[in-house]
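Left out: one protein chain. Kept in place: all the others.
Chains: A and B, in written order; residue numbering restarts at 1 for each.
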Amino acid sequence: MNKVIRDLLSRKTFIFSIVVILFFAAIALLAPVLTSYNNPYQVSQQFVAAPYAVPAWATIFPQYHDLPPDVRLTLTPVSASGVTPVNSSFVKITVPAGGEVNVSYPIRWNWSSPYNVILSFILVPPATSDFNVNLYMNNINIMELSPVPIPPAVSVTLGKPNSITFSSQTINPSNSPYVNSLPFQDQPLASLEFPKAVLPRPGMYYLVISLQNTGNSPETFLLSNPHYTSLGYAYGRLGTDDNGGSVFSEFVYGARFDLYLALVASVLIIGIGLIIGLLAGYVGGFTDLTLNALTDFFLLIPGLPLLIVLISIFDLTGVIVNVNKAVLILLIISFLSWPGTAKIIRGQTLSLRSRTFVEASRALGEGKLRILFRHIVPNLMGILFAQLAYDVPGVILAESGLDFLGLGIIGFPTWGNMLGFATNDLSFANGFAWWWVLPPGIGIILLSTAFYYFGTAMLDVLSPYKLRGE
Amino acid sequence: MIEGKDLRVYFKSRDIVVKALDGVNVSVKDREIVGIVGESGSGKTTLGRTILNLQKPLSGEVLWNGKNVFKLKGKEEKEFRRQNQIIYQNPYEAVDIRLKVYDIVAEGLRVHNIPKDKEEESKIVMETLRDVGLTPEDEYAKSLPNQLSGGQLQRVAIARALVLNPSFIVADEPVSMLDMSIRAGVLDIFKRLRDERGISIMMITHDISTLGYVADRIYVMYQGKVIEHGSTDAVLDKPLHPYTQALISAVPIPDPSGRTSLFSIKVKEEMEPYNGKGCRYYPRCPFAMASCREKEPNLSGVSSDHYVACFLY
Partner (left out) sequence: MSEVIFEESTDTLLEVNSLKTYYTTKTGYVKAVDDVSLFLDRSKVLGVAGESGCGKSTLVTTIFRVMPRNARVMGGEVKFKGQDLLKMDLKTFRKEIVWKDIAYIPQASMDVLDPVYKVKDQMLETILAHEDVSRAEAMERIFRTLESVGVPQEKADMFPHELSGGQRQRVVIAMALLLNPSMIVSDEATTALDVITQAKILELMKSLQESRKFSMMFVTHDLSLLANVSDSIAIMYAGKLVEFGDVEKVFSNPLHPYTQLLIKAIPDLRVRKQKKLVAIPGFPPDLENPPKGCRFAPRCPLAMPVCSEKEPEFSKVEGFHYVACHAVNKK
């Protein structure tokens, strides 16, 4: 046994395959730890950053270097007269009658414009209705709060805490003076333009909350320190897809699925293929005839087309409602993968059975079962692993192909459907979203080659009939 | 002790029937080395396999101490397997080359539950390895077959047969894979087995010269038939059948002064196919007569220990 392991470890291809498989297995196992999004195809898990955000580390490249990350800030005011802190997060502002106090919040912005801008804070206005609150960013009036809701002003409740949220994605002519100030034909694009208007380039910017008292007596306002958030164009380890879903999470959960698929396929190939092949080859006669016919039947089914038809039928007839489609696909594909193995094992068993050393065992008085388990099965191990080497990548590729075409799994990420979605959107302005296309592509290639190398290395080491020389 | 009677084994490959054994009678007595010699394809291996019930014959029986081996069941069959062993022509094919030498040799012991425990097993295996000259035996026990030369592996195959303490061994070309220099050593093992342990051996070979050194009796086979048999001295010193004569004269003699001898063998180029009824050798026989084409000669005794199937006698 030790020799086998030593022999294996001396092969670069084997080391490569083990490293790759272990790497993906680790990723798959640790998926919940590595990422908090378990299915970025769900709406609730999208928009973790701007769509097509590049990976955070890609900002080392010059063309990406000033892309902003996701930014979350709590803004604190510059001290000014009439502005007194109540506690760490609230300030009290006293505005003299007929006067106006501007509270300025500096924002140090080091990047190009973000995807969006969200501001939220709590405002407790005075109980009288003689006031007006305006928000400015980069000297642009972005929001107006007023007790009298004449658009674009937004109403506030008097004397009570109001939770105010400004989001650049929901602005329209009736809730933002900014939109109103735009020419009519540009108004629909206001959400897109807004970040460029208020945070056009790196620099020092100010959010100014201007409190106006139109009454005759001084009034006090309570204002919480505003939270600033914006989604960036550089995100995480692998950026985002077209919905701002984390590509890394997709990749990790995709690995989980593809490994699972490989595992199930392997088990079926070994289980069904080996047993049927062994039975047919070793028992022979009628058993062989029947099993061989069965194998041929499955072998002759054109796998992928059948799968596509089957799945369309299931889809259309709604059978899938009760059965998980993913499980179904996984089972069908794996199930179509064993006949090749059965055939080859049968052939090998037949040839082994007539080998002299098997006859020699018979001459020693060994029984049929003993010969089977002691001489035939161990001599088949190499071939069996070779079958894994050829068939498991086949299964992975077939399933990925199906997903790629959109006929397979779409509900959760797999490497196949990632590739499919990614290439679907290639024409979009973003062009080649390499951080989205490459990981699943490389993943499929690496895992397939890893299985191939693993199988061939095992074949080499386990198969007893080695050739001399190099 | 073991006797094959009128054995017939035909192989059908597609439409052609190969008569590998066509009415062969052989017997091997106690403490005797019997040589079976003949050209390639003459049915020697098939004979050995049939004698050991590894190949069912079309007809005929093999008697082992009076019992028909094809009818043995259960315990008796197991005992037959233990007492009768075979050493195959090509040792590389005959061992499961995944197994270590130790396991190859121990296999038979385990099948027959001979040793009481591991210790005893190891003792028997090691002793046997030493017996066949594989020393240091614990080194060899650990090796895998592909680390051994043909000669060493052939000894492993011999050890595997010996470990069960058999009374009869079929040795199929046990030395053809080996160099001359190692051959003698292996042949010596067989002689010692006969002399010291009283084992009977059927030694199959196409090289008649080695038989001269070890065999007590020789059977000469030609195309599935025994055409001559008798004591070694009789057959080698006074070969009767034209085929046996050719066989002996074709053995190269290691002496440059007698150069011409090798090239004086009397065999005709096979000019016509066998007609199906005459002597099988007539297409190549330089002495063929008209009668040879009509009828097959039967084995008949020219002396008490020499039989030949040829119309010349």
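What to note about this one:
The rule is simple: a residue touches a chain if its C-beta (ideal position, glycine included) is under 8 Å from a C-beta of that chain, and two chains touch if they have at least 3 such contacts.
Keep in mind the model is a prediction, meaning the values are calculated, not measured.
Summary of contacts with the chain left out: across B:156, B:187 or B:279, the touching residue is B:187.
When the missing chain is restored to the complex, the residue among B:151, B:166 or B:278 that touches it is B:151.
Contact with the omitted chain, checked across B:1, B:114 or B:250, is made by B:250. Although one chain is not drawn, the whole complex shows that of B:84, B:128, B:154 or B:210 it is B:210 that touches it. Against the chain not shown here, chain B presents residues 39-40, 149-152, 179-185, 187-188, 206-210, 212-213, 236, 246-257, 259, 261-263, 265, 267, 269.
Rule of thumb we're sticking to: only the chains that are shown with their structure count from here on.
Chain centres here are Cα means. That of chain A falls 71 Å from that of chain B. Residues of chain B touching chain A in their complex: 49, 52, 54, 77-78, 81-82, 85-86, 88, 90, 93-98, 107-108, 111-112, 146, 160, 164.
On the side of chain A, the complex with chain B involves touching residues 355-357, 359-366, 370, 374-375, 378-379, 464-466.
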